[in-house]
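A single protein chain has been omitted; all remaining protein chains appear in their positions.
Residue numbering begins at 1 within each chain, and the chains themselves are lettered A and B in the order written.
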Amino acid sequence: MDSDKKSRGKRVVPGFGLTLGITISMLSIIILIPLASVLGYSFQLKPGEFFDIMTDSTVLWAFFTSIVMALIAAVINVIFGTILAWVLVRYDFPGRRIMDGLIEIPFTLPTAVAGITLSKMYSTTGEIGGPLSALGIKVSYTHLGLIVALVFIGLPFVVRAIQPVLEKFDYQYEEAAYTLGANPRTTFFKVILPELRPAMITGFGLALARGIGEYGSVIYISGNSAKEHTQVVSYIIMQKLERLDYAGATSIALVMLLISFVLLLVINIVQIRQSRRTNNV
Amino acid sequence: MYVELKDINKHFGDFHVANNVNFGIEQGSLVALLGPSGSGKTTILRMIAGLENPDSGDIIIDGKRVNNIAPAERGIGFVFQNYALFRYMTVYDNIAFGLELKKMPKDKIKERVNELLALTNLNGLEKRYPNQLSGGQRQRVAFARAIAPNPSLLLLDEPFAAIDAKVRQELRTWLRQMIYKVGITSIFVTHDQDEAVEVADRIIITNKGCIEQIGSPIEIYKTPETPFVTEFIGQSAVIEDYHRLNGFEKGDYKGAVIRPEFVEAFKSDNQKFKNVIDISEEGEITDILFRGNSLELTIDLNGVPITVHRSLERREVRVGEKMRVLIFKLFAFDDEKAYLLENSKLKERNINNEHLESYLYNENTNSFVI
Partner (left out) sequence: MAKGVRDKKKIGKAGVILIVISVLFVLLMLVLPLVSVIVNSLKEGFGFYFNSLSTKYVLSALGVTLLATVCAVLLNTFFGLVAGWLLTKFSFRGKQFLATLIDIPFSISPVIAGLAYIMTFGRLGWAAPIIDSINNTFGTDIQIVFAIPGVILATTFVTFPFVSREIIPVLNTQGRDEEEAAALMGAGGFRIFRKITFPHIKWATIYGVILCTARALGEFGAVAALSKTRGKTFTLPLEIDALYLAGSSDSITAAFAVSSLLVMIAIAVLVLRNFFERREL
C-alpha cells in the first residue's frame, strides 16, 4: 500500500492491474523502447566521436538556428497569442467563434502542406513575398522565413494555454484594483499579467519545444542552406539518416532529446505550481 | 449485537486514525458517529463498508466476520457525502442500478423502484437527471438507491453536508422518520452535534482515532465521561479558575466547563431571586450578542468570563451593567474523566434546578420573570 495521502486506503474501483499493465506495455513498445534504442546506440559512441560530431560547424550552426529562431518565434507568439486570447475571451464581436476555431488551423493542417504554402506565399513571386521583395525584404529561404513558419506552428499552443486561465479569471480582482484607484493599464500590468504568467510560460515552452524540433513546415521555406545557416537540426538528422550516418544522427538526436526533456520538465513544474496556487485560493 | 468492531487499528502513514476501536450496534438502531474532522469517524464508516481495510481487528456484521468479504457482498447500502449519483442516468436508472446487478427480472425492478419513488416522495421525477434535482431531492435519490437492494445495514457519510442550512433541518426529520419506516440498522457520520442529537438514538463520539463515549443523546449531554466530550458537547467554555467561583472548592481537577444553561444572571433588584442573592456573585456584562431567539451575555466574574443566555422577554441589559450571577453546577475534569460538581451553597439550602426554574417562570403571566 502506498503512502500517498490522497489514495486513502484500498482501491475500490476494479481494473488497476489491467489498465496499468496495458498502459505501460503500450507506452514502452511505441515510445520508450524505440527512444531507448537511440540512447543505447549513442552511448556506444566514444566520447571523442560524439564530440567531433557535435562540434562540426554545420551541426553547431543548425542548433543555433533551431534554438534562436524558435525562441524568437515563441516570443512573437506569446505577444500575439496573449492578445488573441484576450480578445477571444473578453470581447464579443461578430465572427468571434469562427476566429476561435481558426486558431487551431496549425494543429490540423499537415506540416508539409503548411510548409509548401508558406514557402510559396513568401517567395519573391508569392502573394506576400512579392510586395515585400519590392520593399527589399526577402522572406522565403532566409531566417525570416523560418520565423514565419515557426510562428504559424506555435501560435495555438500559446493561445490555448492562456485562454482557459483567462476564462477562469475572477473579475473581482480587477474590480478590486479599479476600486483602489488603478486605471485599466495599471490593472492589466499589475493584476492580470502576473496571473497569466504561468500560462504564458507554459505556452512559450510548448511553442519553443515544438519549434526546436520542427521539420515539415520549415524545410521548404528555409532553403536549407549551410552557407546561409538556414539548416535546422531536424533537417541535419534527416540528412545524416539519408547518408546512413547513424552515429551522427543519434548523437544529435540525443542532444535534442535532452533539450526537450528539460523543456518538458520545466513546463510540468510550472503547471504543477500553477494548479497548486490556484487550488489554495 | 448486529454490527461489532473489535480492537480495530488503522494507520495512514504515521497517522493513527483508528486506535483500538471497539463498539457494538444493536439491530434496528440509528447510530451517529460524531467527532471533529480528522477524528477517524469517516474511516470507521469506510472500514465497515469495506472501502478501507483495518490494519488489525475484526469487523463483524450479523455474526459473520466480514474483513475479507468484498464491499458488495456485505449487504450494506452506502450514501456518499456528495451522493455520487450517476450523472448520466435518470433517477429511475440510478435506483434500478443495484437491482439490475442482482439480475432481478425487469418487472420486479419496476415494482421495487416505483415503491421506493413513492416512499421517498420522488414520484414524477423518475425521468430527471441528477443535475435537474434540488439538493434535498438528490439526497432522497441517494437514499432510495442505497436501500433499493434491501441491504441490512445502511451507512451514510455526512448525509447533510451538501445541503443548504435551511433544507437541512427538514431533511433531518425526514431521514429519521424514513429510517424508522424502513426499519434498517443505520450508521451515519457527522461533525455537527445538533445533527447527531436530533437524528440518532445512539451517539458514538470519536476523537483522535479513539472512541470517547457511547450513549444516548441525553446520556452524552447530561453525563459526559471524558474531558473531550464535556468540551465538545453543548456550548461549552473551558475555565481553569473554577474554584474562584462562589460555591465551588478547589479539587484535584485540571479545569472545568460551564454551559450557559448552568448559569443564571439577574439584576440585583429582582425579587424572584431574593433568597439566593446572598450566595450569588457580582459580575459585569462585557459583551452582548443577539442570537435570534435570545441574547447571549458574556459576564466577567472575578476575572472569569461566563456565558449565559437571556430571554428576550426579560428586562433590557447593556454592556457595563452589573449583574448578579449564580452558577448551579459545572463539569470539572482531570486528564481522563469528567465529574459533575454542584454549587455547594445551593446544595446546603436544598435548592435544585427545578426550584430555580420555578423561580424564573411566572405562571400567572405565562412568561419568564423580568
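Rule of thumb we're sticking to: a contact is a pair of C-beta atoms (placed from the backbone, for glycine too) under 8 Å apart; a residue touches a chain by one contact, two chains touch by 3 or more.
Just so we're clear, the structure is a prediction, and the values are computed from it rather than from any experiment.
S.K.: Pick from A:15, A:47 or A:136: which residue touches the chain that isn't shown?
M.R.: Reading the full complex, the residue touching the unseen chain is A:15.
S.K.: Where does chain B touch the missing chain, residue by residue?
M.R.: Touching the chain left out of view, chain B contributes residues 49-51, 70-73, 76, 78, 80, 82, 84-89, 97-98, 101-102, 149.
S.K.: Residue by residue, what part of chain A touches the chain that was omitted?
M.R.: 2, 4, 6-7, 11-16, 18-20, 22-24, 26-27, 30-35, 37-38, 40-41, 80, 83-84, 86-93, 95, 97, 99, 101-114, 116-118, 120-121, 126-128, 151-152, 155, 167, 171, 184, 206, 209-210, 212-216, 220, 233-234, 237-238, 241, 246, 249-250, 253, 256-257, 260, 263-265, 268, 272
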